[in-house]
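Encoded as structure tokens, here's the structure I'll be asking about.
Excluded from the complex is one protein chain; the other protein chains are retained at their positions.
Letters A, B and C name the chains as they come in the text, with residue numbers starting at 1 for each one.
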Amino acid sequence: MSRTSFVGLCLLPLLITVGLFFVLPVFQLLIVGANSPSGLSAYSAIVTEPRYRQSLIATLVLSVATTLVTVAVATIAGLFLQRNVFPGRAILISILTLPLAFPGVVVGFMIIILGGRQGIVGDLSRAMTGQKVIFAYSIAGLFLGYLYFSIPRVILTIMASIEKLDPQLEEAARSLGAGTWAVHRDVVLPALVPAFIASGAICFATAMGAFGTAFTLAARIDVLAMVIYTEFTLNANIAMAASLSVGLGLITWIALALARSLAGSSVAAAG
Amino acid sequence: MSRTSFVGLCLLPLLITVGLFFVLPVFQLLIVGANSPSGLSAYSAIVTEPRYRQSLIATLVLSVATTLVTVAVATIAGLFLQRNVFPGRAILISILTLPLAFPGVVVGFMIIILGGRQGIVGDLSRAMTGQKVIFAYSIAGLFLGYLYFSIPRVILTIMASIEKLDPQLEEAARSLGAGTWAVHRDVVLPALVPAFIASGAICFATAMGAFGTAFTLAARIDVLAMVIYTEFTLNANIAMAASLSVGLGLITWIALALARSLAGSSVAAAG
Amino acid sequence: MKKHVEGAAIRLENCSKTYGSSARALEPVTLNIARGETVVLLGPSGCGKTTTLRMIAGLVAPDKGGRILFDDQDVTDQPIEKRNVGMVFQSYALFPNMTVAENVGYGLKIRGVPRADVKIRVNEMLAMAGLETFANRSIDQLSGGQRQRVALARAVAARPRVLLLDEPLTALDAALRERLRTDLDRLLRSLGITAIYVTHDQQEAMALGDRIVVMSNGSIAQIGRPNEIYFQPANRFVAEFVGAANIVEASLKDGFLELPGGRVQVGSEASSRREAIAMVRPEAISVVPPEQSSWIGRVESTSFLGDRVRISVGEAASTPIIIDAPNSLSVEIGDRVGLVIPPSSVRLLPA
Partner (left out) sequence: MKKHVEGAAIRLENCSKTYGSSARALEPVTLNIARGETVVLLGPSGCGKTTTLRMIAGLVAPDKGGRILFDDQDVTDQPIEKRNVGMVFQSYALFPNMTVAENVGYGLKIRGVPRADVKIRVNEMLAMAGLETFANRSIDQLSGGQRQRVALARAVAARPRVLLLDEPLTALDAALRERLRTDLDRLLRSLGITAIYVTHDQQEAMALGDRIVVMSNGSIAQIGRPNEIYFQPANRFVAEFVGAANIVEASLKDGFLELPGGRVQVGSEASSRREAIAMVRPEAISVVPPEQSSWIGRVESTSFLGDRVRISVGEAASTPIIIDAPNSLSVEIGDRVGLVIPPSSVRLLPA
């Protein structure tokens, strides 16, 4: 059997599987979205209907903010942890990665324990200032929850990138007269850009689709994943749910595709 | 300022942040779990109460099955895609990674569109066999949904590992008389073991905590994340929710820690 | 059982290689390698030497019309795993999931040799490589030199008909490379196996090869014993690639090269030509006081290299002449010196 025909033979079942399993659901989603009583209006409703538009904007803002803050925090912490050896460093790193073990629902639950109506932050603040601070059900709680599960992933990716940096690059820059700040601006941070893009894109995609945390918090802001759930399950507005899903998928897919074209295939593998 | 005191100065805010942000919630979770009216019974209930035990077992079985099938499928597809060049290969790979753009809720939604009461698989099967096949609400639907979002991540990690394999290892084995099957058994698969462990652990952790898909499917089986949500939100049994969260976190954390000690730090970065 | 079987004779007939639609990587090559001979394929990167080796291995198929024979048996369509060859790679290519002993025994295990016999043979091989105490080590506990010894032991353990070595010493540092080269030379001679050795290092080629095949741009530039290649290079490329060479373009009159610094006598071979491209090796030139020679120049630089002094002399020819003089010689920059070359050491190259 020639090599070409062998490849063809393998390709056929692969194509069928991909078709059935990966293309069909998305395709069906597109069709369902377009099959609303008023035609394609379900798609246009994403931007025309204030409720959907606000949810889209809120989700985007929240995801972008989470991504930016996560990458910034993770870079500082990653640089510090990778560059300094001190007692307890290994323990600190393993504590930082603890949130990897918890699903979104539990993260939401933790936020309520911290900042909910009976939360310990509220108790502490009342004891200290007389004012009871409750942040769990606001956008602040959601944001904290997102940070909580985003930071560990991004820290680890960035630490791996820092480890791979050639220390002689920094030594060369210093020999040329660059101080600490210039070395970081001109050498270290530029070298980490692919890691920022890769881990940032994954962070953004995760935040865009996060559901468990938002649902548990029953937050006052509706993130897109919750709106989709509500439309589908409670309102039985399947066309709207489908078109919102397509919109959400499209935005995330564009973000991932952009990141991949900028930072190479590491994006996907980091996910 | 000496180097040591600078490190100390940076370390302090880091330790405080880690303490407040990473340790406190988990610690509080532990305490809430132990604070049930009947003391530590909430923890023992995880195994003694049939409902919780069954949920734990179902979640574990589902997660392990998802991991095994995902790694197997991803390895075969990854080997094929990495080794063969054919027209449309790039498009096929990008289709395979499409699910990365969809959150769990949408995946659940897709499963219903496919295999639900009005699903196209049901329509097709009734047209062909007279029998209407519905799988969305059973464990099969959940399993398919999990595979749908697990396969892309694992495929990409494994493809990256295959790309890094030294082709001369295989040539050396062949020169020593090894045929295709022996080369894969003795050289290729052993070299991929770290990638299997790393991506498998992440796959397992994700499956253990998956919530959106299960919730959207409103499946007949209760996965752990759903039980936690139900106990917390509907039954207001906060101690039980906390102890289940701790149990879930512990299992996932052990899996990740084991994988990390076997396959090195790549585990975390792949997450 | 101790004495190694002799290797196969190899014949490449008209073997060329074209990858995809691009230009030919290898022009049609015909090459005979005798049983037990060590042939070195020497050339710069991209010259086709590795493609040739991989063809003999069975990793690359020749274009239509090419044939590869092992002892008159056509193996062109046989995959590598059926050809019974041993291969050694620059990257060592040891299996990281196996111990040293498992690596060495892999070829025997795959052939279904009983476990006890594998063990005996592996111990024999490890003793030969001087690695008896390393049997149960894992690969990443070995140094580069040890790894390449293991790779060599693995390649010859199953008594292949041909041993193929693809730049096996390139990844090692200079001192280790020289030591391993000596060991390798002894091993190849004691095994009596047919060996084909690819390298870009002319020192390695000369030290190891019974014959050297110098390749350039996908075709063979010269085939010959090391001293033939060195003293009688077929063309300018071979002269410059193998060893250091002074290449002088000058007019030829009455058997003398006419140069800016004087006249240099040429051997009998080339009295008919008018213009010549002459090649002289740096160690063939002697430095004498200017009055003792008809060819004069001025010292431009000197560089003490330990075993010799490398001198660059200007004004003698249109380009500086490089001389490797004995390390006892003492000249200063700016000195006028006479240069003497035995006529037999001047080699005229084709234009």
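One rule holds in what follows: a contact is a pair of C-beta atoms (placed from the backbone, for glycine too) under 8 Å apart; a residue touches a chain by one contact, two chains touch by 3 or more.
This structure is a prediction, so every number in the text was calculated from the model and none was measured.
Asks: Which shown chains does the hidden chain touch?
Replies: Looking at the complete complex, the unshown chain comes into contact with A, C.
Asks: Decide which residue listed in C:Leu41, C:Met206 or C:Leu257 touches the omitted chain of the complex.
Replies: Hidden-chain contact among the options goes to C:Met206.
Asks: Touch as defined at the start, partner being the missing chain; which of C:Ala34, C:Ile120, C:Val288 or C:Leu305 qualifies?
Replies: Selected residue, touching the omitted chain: C:Leu305.
Asks: Name every residue on subunit A in touch with the hidden partner chain.
Replies: Those residues of subunit A that touch the unshown chain are 166, 168-169, 171-179, 182, 186-187, 190-191, 193.
Asks: Would you write out the residues of subunit C that touch the absent chain, in ascending order?
Replies: Contact residues on subunit C toward the absent chain are 173-174, 185, 200-203, 206-207, 226-227, 230, 242-244, 281-283, 303-308, 324, 326-327.
The rule is simple: only the chains that are shown with their structure count from here on.
Asks: What chains, if any, are shared contacts of subunit A and subunit B?
Replies: Touching subunit A and subunit B alike: no chains returned.
Asks: Sort the other chains by how far their Cα centres are from that of subunit A and give me the top one.
Replies: Following the centroid criterion, the farthest chain would be C.
Asks: Subunit A to subunit B: how many Å between their CA centres?
Replies: The answer is 16 Å.
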